[in-house]
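What you see is part of a larger complex, with each chain still in position.
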C-alpha cells in the first residue's frame, strides 16, 4: 500500500481551462441578448403602443442567443470532469 | 498494490482546451444572432405591418450564423475525446 513518488506531482488543469472556455462563450450571448433588448427599448421609446409586439418578438428570439451560453455551462461540467466518456 | 511513480504523471488536457475552443466559437454567433433579431425589432418598431416579412428573412438567415456555434459543439465532442480518427 506504499506509494513511492520520485517525481513531481502534477495537477489536473481541466477545471480551470474549462472555466476559461465558459467565460469566453458567455461574451457573445452577453452582448447579443443586450442588443436584442436594447432594440426593444429603443422601439418602445419611439412607438409606445408597439411595446407588447416588440416584447413578444424579443422573448421568442433571445433564447436562441442565450442557449449558446447555457450549452457552454453544460459543457463545463463535462469537460471539468475529464471530458465525454469515450 | 504498490505503485511506484518514478516519473511525472500527466493529464489529458484536451477537454479543457476544447471547451476554450467552443467558447471562442460561441462569441461570434452570439453577437451575430443578436444583431439579426435586433434589426427585426427595430424594423417592426418602424413599420409594424412589415413584421412577418422581416421575421421570415430573419428565420432563414439566423441559422447560417447559429450553425457556426453548433459546429463548434460537435467539434468539442470530437476534440475532447482525442480528435478525429486517423
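In this document, chain identifiers A and B correspond to the written order of the chains, with residue numbering beginning at 1 in each.
Just so we're on the same page, a residue touches a chain if its C-beta (ideal position, glycine included) is under 8 Å from a C-beta of that chain, and two chains touch if they have at least 3 such contacts.
Please read these numbers as outputs of a predicted model, since none were measured by experiment.
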| request: Going from the 2 copies shown, figure out how many the entire complex holds in this file. | output: 3
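By definition in this document, only the chains that are shown with their structure count from here on.
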| Separation of chain A from chain B, taking each centre as the mean of its C-alpha atoms, in whole Å | 10
| Residue ranges of chain B in contact with chain A within the complex | 1-35, 37-42, 44-46, 48, 51, 55, 58, 62, 66, 69, 73, 76-77, 80-82
